[in-house]
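For this view, one protein chain was removed and the others were kept in their places.
As written, the chains take the letters A and B, and residue 1 is the first residue of each chain.
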Amino acid sequence: METNRRDFLKIGGVCALGLGSLPVLNAVAQNVPKIMDNPQALTAKRWAMAIDVKKCWEKGKPGCKDCILACHTTHNVPDIGTLKEEIKWIWTEKYENVFPGFESGNEPHDIREKPFLVLCNHCANAPCTRVCPTKATFKRADGITMMDFHRCIGCRYCMAGCPYGARSFNFRDPRNYIKTELNPTFPTRERGVVEKCNFCEERLAAGKIPACVEACAAKALTFGDLEDPSSEVRKALGAQYSIRRKPELGTLPGVYYII
Amino acid sequence: MLERALTGNTRYYKLLGTLLVFMGLGAVAWLTQLDRGLTITGLSRDVSWGLYIAQFTYLVGVAASAVMVVLPYYLHDVKAFGKITILGEFLAIAAVTMCLLFIVVDLGKPMRLLNVLLYPTPNSILFWDMIVLNGYLLLNLFIGWNVLEAERKGTHYPNWVKPLIYISIPWAVSIHTVTAFLYAGLPSRHLWLTAILAARFLASAFCSGPALLIILAYLVKKYSKFDPGKEAIDKLTTIMTYALVISIFFVGLEAFTAYYSGIPSHQFSLTYLFFGLEGHRGLVPFMWLFAALATAATVLLLKPGTRANEKHLLIACGCVFFSMWLEKGIGLVVGGFIPNGLEQVREYAPSIPEMMIVLGVWATGFFVLTVLYKIAVSVKEEVQA
Partner (left out) sequence: MKIYDGKYILIGLLVFVGVITFPIWFNLGKAAPPPEPKLDTPVIMQMAQKQCVLPREEMRTGHMQILNDWRTQVVRNGKRMYVAADGKTYEMSLQNECMRCHSNKTQFCDQCHTYAGLKLDSTPYCWTCHVPPKETK
């Protein structure tokens, strides 16, 4: 058979088209495994939280620790029992420690003495992710400062970098110190890695709001997308004056305090 | 050349044996740490770096100080240093070895160490520190070995070594600069957040390193037929004196800025170190000991008579080395964490196993140093004879 140039080009074109459409075919065909997002997942451009401290004190029962308990139960956070090796994702501190340098000594009694909730700020400009030598802690596109426990080498540089004391290190095997009921759907940690609040990313992926927000009967915690003007967190921030921890450092925390 | 490390008199073997005992004790302590975790140390969630990282920081300085003999010899043709450049380079090798070991023993998951290479992260200063330290180790190994080999054969070292020597000079500065950047770039650790930290590190390195080198040169002279030469020691002493005075000056600068500006957060760590904070005074004696030793060293070194008197010079060197160790190897690293990010004072004291590991690493470093110096000195003796 004689092939002229015209035929050659025609055949070549058809062949190229066939090859090019292979990925399309693959995608349409159901015979190859695929990886996708969970359609039920809650998503945001930037997750953020607002803590209304007055609501927390006034509507919450005295000494309420519902949010802390909910978080620590959900994430199998151990109770080591010493200040030295303490592991905590969310806890309370006094005003002078949460906002050092802000205190005048003449604040209302409640401000000076009542507990302020503290947790990882999921900073937009997070020093911990900047210093981590293995990207074991990293920023997700939705603003969550994530920990990869499989990759952490335990150098604790992130702990030196974090200005908020949000990070805890597993000095010993935490398994034996989980005093809450073990949550079988969430892993524990291993000795030698750093851990902290993850904004309940595993719950967001399943379409649920963070455990602390859900657990708060006083509705003092608001969670939502900071970039979405109609989100609850934006409405709360738009309605009342709020502050963030150590704003002068430029870390741009995602946790706001409505005082 | 390596075989020269295997022959020696009883004193040599006794020294190696003693070091091996300490290395063994350190290894046992480290195995305990591997088994039980960093809980056996005095480290806490608030002071998350302690003696290990402090030793690392101090020894990076000792390693970098080799440049103080290499630079004058190769760039300014200061002939007196020709005999001791090898001592400086081999000291650098031993010091960097200790640095790397201190990083390893500090890790919570040492078996994952290579993640640093597997997932290179250029935005982390620790990544760069890993690169410059390993590079510096290799540079000194290649340079020291080849120059010594050439000396043994009575030839000139190969030409390709020359560029390495030139590179090693800024490289030495880089290792301590990058190590300072580990600290100086962290927000809200006010003791470290100072633009002169790298300069401070270099100044204290250039006095503590030469101090150790002078002591080592004295020991080499005493126990072998190789004499590093009085002129070299004199010149090193001058360098050390200047660096010491600049170091003390820099500490003064920090104090001025913190206290005259009146900004409390800039003062807390310094106050904790020198006067105690909220009743916690754990490091106060150490810091005043630093001040006393540094002052004593300055007075001794500025007195012209000291340099002529070997014994006085050695005492001065000891003061310099130990005072800088207190300032950098304890105060600076631990002090940076106190108070913590919530302005609470949580103190730190190393545990006994932790100190055993530290001693073990120092012993390992001195083992490496002894073997390397033995080789160097044997070659020098042969060439002399």
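Here, contacts are C-beta pairs under 8 Å (C-beta built on N, C-alpha and C of every residue); 3 or more make two chains touch, one makes a residue touch a chain.
These figures come from a predicted structure and were not determined experimentally.
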Displayed chains contacted by the hidden chain, counting the whole assembly: A
Chain not shown: contacting residue from A:L69, A:A124, A:A205 or A:A218: A:A205
Contact residue for the chain not shown (choose from A:T73, A:N97, A:S168 or A:T188): A:T188
Touching residues on subunit A - with respect to the absent chain: 30-39, 41, 76, 138, 140-142, 146, 148-150, 173, 175, 182-190, 201, 205
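Keep this in mind: only the chains that are shown with their structure count from here on.
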Whole-Å gap between the CA centroids of subunit A and subunit B: 40
Of all residues in subunit A, those that touch subunit B in their complex: 83-87, 93, 96-98, 100-101, 118, 127, 130-136, 151-157, 159-165, 167-173, 190-194, 246, 249-251
List of subunit B residues in touch with subunit A within their complex: 36-39, 41, 43-46, 48-49, 103, 106-110, 112-113, 115-116, 118-119, 121, 123-127, 130, 182-183, 185-189, 264-265, 336-337, 340-344, 346
